[in-house]
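Only one protein chain is missing; all other protein chains are in place.
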Amino acid sequence: MGVFAGIDLGSTSTKAVIINEANQVVGARIISSGRDYRKSAEAVLSSALEQAGSAQDDLHNIITTGYGRFISGLEGKAMTEITCCAVGAHFFHPEVRVVIDVGGQDCKAIKIDASGRVVNFSLNDKCAAGTGRFLERIAASLDLDLDEMGKISVEADTKLPISNTCTVFAETEVISRISNGEPLEGIVRGLHYALASRIYTLIVRLKIEKSILMCGGGAKNIGLVHEIEQLIGESITLPSNLDPRLIPAVGAALRAREGAA
Amino acid sequence: MSGIEQITRIARDIEGYLKAVRKKSGKRMIGVMHPVVPQEIIYAAGLHPIRLFPLIREPITLAQSHLHTYTSSIFRAIWDQTLKGVYSFLDGVVLPESCETVTFFARGWQWHRPGDFVTAIAGSRFKKTENAIDFFAKEIRSLSLAMDEFSGTKTSNGKFQEAVQVFNRNRELLRMVYELRKNDIPPLSGSETFDLCMASFVMDKEENNRLLDQIIGELNARKKGTKPKARLMVSGPCLVDRSFFEAVESSGAMIVADDTNTGSRSFWHTVVENGEPFASLARSYSTVPCPFTTSAEDRLRYISNMAKDFKVDGIIFSVEKWCESEKMDFPYLQKEIATRLGLPVTLVETEYLGDLAPIRTRVEGLVESISK
Partner (left out) sequence: MPDDKRRLESTKAVSTALRQYYKDIWTNRPLAWSVVSPNPLNDICQALGIQVAYPENYACVCAAQHLSEKYCTIAEANDYKPELCSYIRNNFGYLLANDKEAPLGGMPEPDLITVVSNACLNYLKWFDSLRLYFNKPIVVVNTPHQMNEKKTPDYYIDYVRREIEEAIGQLEKISGNKATEAKLKEVSRCSREQTKYWMGLLELNKAVPAPLNFPDLANLIFVPTSLSGTQLGVNLLKQSYEEIRERVNQKIGAIAKERHRLLLLNIPPWYRLGLSGEFAERGCVFPFGDYTRYVWCTQDIDDSDPIEHFARKALGFGHGGYGSTCAETLYSAIEGRLAEDIREYKIDGAVAQINKSCKVMSTGVLDLAAVIREKFGLPVVVLDADQADERFYSDAEVKLRLDAFFEMLGEG
């Protein structure tokens, strides 16, 4: 049976998803991007094909997406992750109207209609602490991983205000508060709230409409998800049975299948 | 409770205070932006004018859908809080022709909140000719007609004169407070002055006058503190955060003077009494030294006089990150202040809920260089 691939070349990780003619996901891999996009693209594709039990010859079409989509060295068209995210989200959750993708490098909010078509999108402003990098940096300086950060955040009773205009300043603020003996939980929750309020401004631009799905690395952070839910006053759908980072790659694979027809 | 305690309490919860006042007096409240709007007109029509500022400390969220990031964070915060219903006690707003963000409000506010009463007033900008003053006077008359229509009254000349007297007295009292800051050991700090001004900008003026009178007496009787490490002046647009003043004064210096919209610019002029009210107001309000109506040269004069009178050791230009009119004047002002006054100058950028650590560093650097 023929298969189709979607490759998402992001700043932090490169993802591949393989689907078959029955639109089933038969292979999915995530690897670190490194500096050589071509190498990562090749590696993640062959790893995903192996998982799918397919050979290179079975692969009928590829679509690449993400920032590295033009330099994968693979044969196939490139599509933006905005479209691919929409397609992927709609595939699993056709009731979704707003998709929030919180990645390492950027953050996007995408409005889709009932048929999964993109009707509007907004990306994070320049000079904004509105990306996954914000939390990653500070987690590193606190010697915590993101999962731990998320857990601490949801269990915190209070949140301390942390600047959300600049990652570097926020880091300084965190260090200063810790040295003043302020509670870590409050700081961590404050950080999640700061990032959530930046993301919230993107969603608000699109006009909130149920239901809302979150994907990307940020979706794995329960602290962040919780703070965004509090701000929008609605619960957020998370991709079921799939690493949330794979949504755009799924969308790309689906488009690859359509393109091959 | 002393007068100082009363005014501080108001300043610390302006939202709560105004809600209570609105409920008690029933007088409709009209918000104004900037010190260039002749509030006497609003007062004379039986309404309660208040200066609009962000009243709660909360990240800007809703406003970001309408106003992009490269606009003053103070105005974005005001808009954010308007959308969030923070100004539930407000019945309308008067917007001056100032910068484009405020001009946007003239349309944007009506667009998003069509039920609100919104009116705008142009001014003479940089021109101080008779022609320009005459135009400004006509604009003030138009504002008066709008206020009358809104309030359902017809304001008499007597009411105008009374309003001018009340506001003149108010400005005089605030200047008297400032006069005390010329002392070697000022009886109140910059942060206390901030509280006093911010409360005064929203209180009923007659009540405010009584309180200020009382406060001046209290300040004269206050036990002397210690001489500040350095006497500083701040120059900038709307400084709305007490923590900014506290951060500056944590260096051991004291802010003894200012050139800000939330300080002296609001009350450094006096309206001629018993004259034709619109022309008198126009003439006086055209001297308010906001950068959007004033040339850099005239601003230099204002700043220099204040720096000399208040024996200032250094000047901190505290400019909102996206305030272009203040930033445009800065290169000229910095150079001239250095050469003509020989005063050290530093520039700090402020942002709504912005981080104060960089500001502290710069101010401490300035104070150390002064105290050496």
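Order of writing sets the chain letters: A and B. Residues in each chain are counted from 1.
We take it that a contact is a pair of C-beta atoms (placed from the backbone, for glycine too) under 8 Å apart; a residue touches a chain by one contact, two chains touch by 3 or more.
Bear in mind the structure is a predicted one, so any value in this text is a computation, not a measurement.
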Chains on display which the left-out chain touches in the complete complex: A, B
Of B:Gly123, B:Pro187 or B:Pro237, the one touching the omitted chain in the full complex: B:Gly123
Candidates A:Val3, A:Ala52, A:Met79 or A:Leu135 - the one touching the absent chain: A:Met79
Residue among A:Met1, A:Val119, A:Ala140 or A:Val168 touching the omitted chain: A:Val119
Selected residue (touches chain absent from view) among B:Ile60, B:Cys99, B:Ile215 or B:Val288: B:Cys99
Residues in subunit A touching the chain absent from view: 67, 78-83, 117-123, 125-126, 205, 207
Residues of subunit B (touch criterion as defined above) contacting the omitted chain: 65-68, 70-71, 95, 97-101, 103-104, 106-108, 111-112, 119-120, 122-127, 129, 131-132, 134-135, 138-139, 142, 146, 291-292, 295-297, 321-325, 327-332, 334, 347
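Assume only the chains that are shown with their structure count from here on.
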Centre distance in Å when subunit A and subunit B are each reduced to the mean of their C-alpha atoms: 45
Interface residues, subunit A side, partner subunit B - complex: 125-128, 161, 163-166, 169-170, 172-173, 176, 194, 197, 200-201, 204-205, 231
Of subunit B, residues touching subunit A in the complex: 57, 59-62, 64-65, 68-69, 351, 353-355, 357-358
